[in-house]
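Reading through the structure tokens given below for one structure.
Missing here is one protein chain; the remaining ones are kept as they sit in the complex.
Showing subunit A:
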Amino acid sequence: MASVVLSEAEKVYIVHGIQEDLRVDGRGCEDYRCIEVETDVVSNTSGSARVKLGHTDILVGVKAEMGTPKLENPNEGYLEFFVDCSANATPEFEGRGGEELATEIVNTLYRIFSNESTIDVKSLCINPREHCWVLYVDVLLLECGGNLFDAISIAVKAALFNTRIPKVRVLDDEEGSKEIELSDDPYDCIRLNVENVPCIITLSKIGCRHVVDATLQEEACSLASLLLSVTSRGTLTCMKKLGNGSLDPESIFEMMETGKRVGKMLHTSLQKILDKEESLGTTRQKVGFLG
């Protein structure tokens, strides 16, 4: 993870501030920085989203391709994740520097989406055992400004919400083999239900309190953080501890409660914006990257 070097006095200042619920930028311990979400930014994907959280910039593209179902789940499609830590984000990602972080993020995403209630993968099946939709989710880290996991999960959820998978019909050929026919209308497509897609909330323990959405400076002061994946209903689906320090079971419990509370609010705000963007339809002015 990208990190900044701070002097002892700066760290003491940050820790004392958090003790009094006033962070360096004036936020409280449970406030997020302003989040900007835009979907459909990459034209040659089935769905895409770009999320800017302070200085963190994430781009996610989803491509739906035809593939064969996995042997253990012949009636389901599946998702494949790939994370690219661009060297633009921070000099540490130059060459193969970003691979470790990328693997960590990919494993976390797989773990979250391995839960069967997250995405209805049965709807991605076309022909049992023969054809199914495979969703390739590509995450690109453009800028690293702290709190990567949260931003990535928001972007993945927004991109999946935006994904349009073309409707296909299976026809029986004369010889008995199946033929797949694509609908003529390019706007005839199926959408994914992202109600149960969880968002990751990272809680960093700094001093005696924990904060949500830590900046790079705050991450340098925290010894341990808890990564929680929370659904829109407030259910915790996955938990992971990061960092070298240790956490007291009492504080883990408190952090879980905060995570659930913050997670529910994040989901409502995010869904509201995605619906608003959807309702603007074609009249929406695309800002993109040069706006």
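Operating definition for what follows: a contact is a pair of C-beta atoms (placed from the backbone, for glycine too) under 8 Å apart; a residue touches a chain by one contact, two chains touch by 3 or more; residues count from 1.
Please note the rule applied: contacts and distances are computed from a predicted model.
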*Chain left out of the displayed complex - its UniProt protein name, from "ER membrane protein complex subunit 2", "DH200=94 genomic scaffold, scaffold_109", "Exosome complex component RRP4" or "Large ribosomal subunit protein uL10m"*: "Exosome complex component RRP4"
*Of A:Y32, A:W133 or A:F149, which one is in contact with the hidden chain?*
A:Y32
*asked:* One chain is left out of this view; which of A:M66, A:L182 or A:M265 touches it in the full complex?
replied: A:M265
_Across the whole complex, list the residues on subunit A that are touched by the chain not included here._
5-10, 12-13, 16-17, 19-20, 22-28, 30-38, 52, 154, 212, 261-262, 265-266, 269-270, 272-273, 276-277, 285, 287, 291
